[in-house]
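Some chains have been omitted; the remaining ones sit where they do in the full complex.
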Amino acid sequence: MSQTDNYESVVSSADSKIATFDESGKGFVGRFHDVLHKTPSMVPLIVLLASILIFGLALGSRFFSPFALTLILQQVQIVGVLAAAQTLIILTAGIDLSVGAIAVLCSVVMGKLTFDYGVPPALSVLLGLIAGTGIGGISGWLVSRLKLPPFIVTLGMWQIVLAVNYLLSANETIRAQDIEAEARFLQFLGVKFSVAGATFNLGVVLMIALVFILAYALRSTAWGRHVYAVGDDPEAAALSGVNVHRTFMSVYMLTGFICALAGWVMIGRFGSVSPSATTGVIGNIQAITAVVIGGVSLFGGRGSIVGAFFGALIVGVFELGLRMAGANPQWTFLLIGVLIIGAVAVDQWIRKVSA
Amino acid sequence: SDIGACLITKTDTNPFFVKMREGATAKAEELGIALNSYAGKIDGDNETQVAAIETCIANGAKGILITASDPSGIVPSLQQARDAGLLVIALDTPLDPSDAADMTFATDNFLAGELIGKWAAASLGDAAADAKIAMLDLAVSQPTVGVLRDQGFLKGFGIELGDPNKWGDEDDSRVVGHDVTAGNEEGGRKAMENLLAQDPFINVVYTINEPAAAGAYEALKAIGRENDVLIVSVDGGCPGVQNVAEGVIGATSQQYPMRMASLGIEAIAAWAKDGIKPSATDGKDFFDTGVSLVTDQPASGVDSITVAEGNDLCWG
Amino acid sequence: MEPILKARGLVKRYGKVTAIDQADFDLMPGEILAVIGDNGAGKSSMIKAVSGAVVPDAGKIWLEGREINFRSPIDAREAGIETVYQQLAMSPALSIADNMFMGRELRKPGVRGSLLRQLDKPAMQAFARQKLNDLGLSTIQNINQAVESLSGGQRQGVAVARAAAFGSKVVILDEPTAALGVKESRKVLELIQDVRARGIPIILISHNMPHVFEIADRIHVHRLGKRLCVIDPKDYTMSDAVAFMTGAIEAPKAA
């Protein structure tokens, strides 16, 4: 046998030098590309800062006021929370068309329980959060166990949840005044406080906290690594020892929970509980827009929650800026369309150049 | 011009609001007011309206004209605007509670429905007792305008209402069914077909607005029944009045958005100059910009104007 | 001696194809068992059944004499069976260290680990670095590099290093040197012998006869979905083995 492989023994004396090539054109640009490469959420951050700058220059102190700048945060709080939920699903290579509908339904559940069934507000909120988690769990189960495409599952779920929402609420809005009088806790996330002339509310704080917590969980816990692995290649993840089913279930349930939180944020922001809130119909597209502008790949496994948060802010800055500049609604709509394509094109280009 | 004003409509995909904006823009130019217009993305879009109000405050506007998508949901945001010293005028749709606005310039939507209901019943005479009615509504989310007109129509026709805050809970067997149209031709045709499939002998059709009525007419025409069905509608847009003239629609309740808008702009101008707020129509808690039934077949007991008159007043 | 891993009557059908057809299998403690056979003979399918990646339609499997019923690869890993699959199971966008510890991540000591569940990245990186160096994969400069940026050979190396590092009872390698160059293949063969020296038995699937005959203690010949025979490389030539596996000559009755 040995004569067949003696030629292989030569390798013991092989040269162990590794290929190294001169790093051409390093310096500032090169180092900048390295940074972009290592922290992909830098790209949306740059776009965000650039758009703030541009609108600031165009609109002056009206835009650069604490009022206007914190207004952006307040205006994106719902979409921001939904985008966090959406990011989780998209990281697993899915997509969730039901996020907005779940948020609205959960806000209705919280309101209905309190006003029609006399449940104490805090308990209603808790039950609303549980409802959201449950709906997410059903979607997760359909995706993970029945192997149905997430697009379909959540498309169906979207319609089901919206219809249940209308049926349950009989389309009646619970008025802000009534909530304020009888169940203030439902509006808890609307509580405002001022810091140096800027107004924040607890909903904004919740959104930022959520982004931080999820960013930590995705980056620094085993669960986070598993979410990325499942999105990257579920089969490979399963073979290398990830409990794919548990990961899917946890992601979809957590997403449902966060959507329910968004429902609570909605009560805080609008004061009232309104079953016909548009978030139910267009919240999904808004959240997806934020996520993709934030550089998260629709193919799964790549991107960060912080990027999605910046994505939501970019849209917020554009919408507020265009509105303040007096652009008419259709032009605003058109320009947001251009922004979506443009932002992703810039992102793609920067990544290519810095590859 | 340093007086700023905002117009916030439900959407700007509906000609009604397009015309309202045109009226407001014209008046604003005349009075030297800088007008910014905003609109929700779809009917019922409260979120975008809230964001628009906040923008108006940030922009330092003097007043807001709003057709609220969610009449009670929008109240806290408008309160914020009033606290910041802005005049708030509700157009077209009263707020809930209505004193959340400094004044309301509106059509009475329930009344608009009631007029066409009464007219339809009167036109049918004795046949009204065994009419077969199709109700073509706006959307599954049952926005208030749709509910008010629907329930007004039924009341005017002489049908007992269930809960007046929603449609679809009536027991009267004359109502064949409800379907939703999104307020356009496409939805009108499909909804009409669906209800015809349930009962081909429908002879009265209530429609949320005139585009839906035009769609319903196409569906009836497709099976050759366009001449034995009574279609009634609301809005009084110029194409709608034209359709009344041509017999597509039997009668329509006309409202006056240009008037609402120009009155609104004048009110803001007055507020900015002299700090005066407008006052309501006598006996009502809002300024009624009026509604008129437009038809060339007047029915006894129901006031109406002719198509020619309607044409002079129509808005788009 | 009792086999450490034993299977009897395994069957697995994919629609019309019967990938495993009443296959038997025995791995003895401490041995290197090579599995050879034509393309499509069912080698990969069989080891997938044994490692929990596929649940067989029929048949029984015993590990150290106890019957086992793996429902997933996680079960097999927990029982100490580590596998390098033919289509490498790696997450391309994740780093080498992440991939090596996938599903058995190390957490920081103290509350940061127990309460905040924080990963101990430095520890995992150091361990991964160490294992790759053992394999002579020192050309990999950055342990935090995404796996997708590695060459095919380097990737294979990472997978083998992972299995060798964590396998406590059995290590299974499905064609681990197929994409590798001469030098890299040698390293893998050496590693296999190191693992065996630690007393851990190895299953090696390979089409490379010289390699098989060089390091295997016994050779399991697979044909048409089942075990044809088991031969001792000292008793037969490579030509014999190829003749058995391709059906050119009748197989011997017993190993």
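Here the chain labels run A, B and C in written order, and each chain numbers its own residues starting at 1.
Please note the rule applied: contacts are C-beta pairs under 8 Å (C-beta built on N, C-alpha and C of every residue); 3 or more make two chains touch, one makes a residue touch a chain.
In this text the structure is predicted, and so the values were computed from the model without any measurement.
Asks: If every kind of chain is shown just once, what is the true count of each in the whole complex?
Replies: Tallying all copies in the file yields the formula A x2, B x1, C x2.
Throughout what follows, only the chains that are shown with their structure count from here on.
Asks: Going by C-alpha centres, which chain would you call the most central?
Replies: Centroid comparison flags A as closest.
Asks: For chain A and chain C, let me know how many angstrom lie between their CA-based centres, rounded off.
Replies: Roughly 40 Å, centre to centre.
Asks: If you average the Cα atoms of chain A and of chain B to get two centres, how far apart are those centres in Å?
Replies: 37
Asks: Counting in whole Å, what is the centre-to-centre distance of chain B and chain C, each centre being its mean C-alpha position?
Replies: Spacing between the chain centres: roughly 72 Å.
Asks: Would you mind listing the residues of chain B that make contact with two or more other chains?
Replies: none
Asks: Send over the residues of chain C in touch with two or more other chains.
Replies: Within chain C, no residue contacts more than one other chain.
Asks: Which bits of chain B are touching chain A when the two form their complex?
Replies: 12, 34, 36-42, 44-48, 50-52, 54-55, 57-60, 69-70, 72-73, 75-77, 96-97, 140-143, 147, 163, 165-166
Asks: Please give the residue numbers of chain A that touch chain B in the complex, ascending.
Replies: By the definition above, chain A touches chain B via 62, 65, 67-68, 71, 74-75, 78, 163, 166, 170-173, 175-177, 269-272, 274-279, 281-282, 319-320, 323-324, 326, 328-330, 333.
Asks: Spell out the part of chain C that touches chain A in their complex, as residue ranges.
Replies: Listed in rising order, the residues are 53, 72-74, 77, 83, 85, 87-94, 98-99, 102-105, 107, 116-119, 121, 138-139, 141, 162, 182-183, 185-186, 210-211, 213-214, 233, 238.
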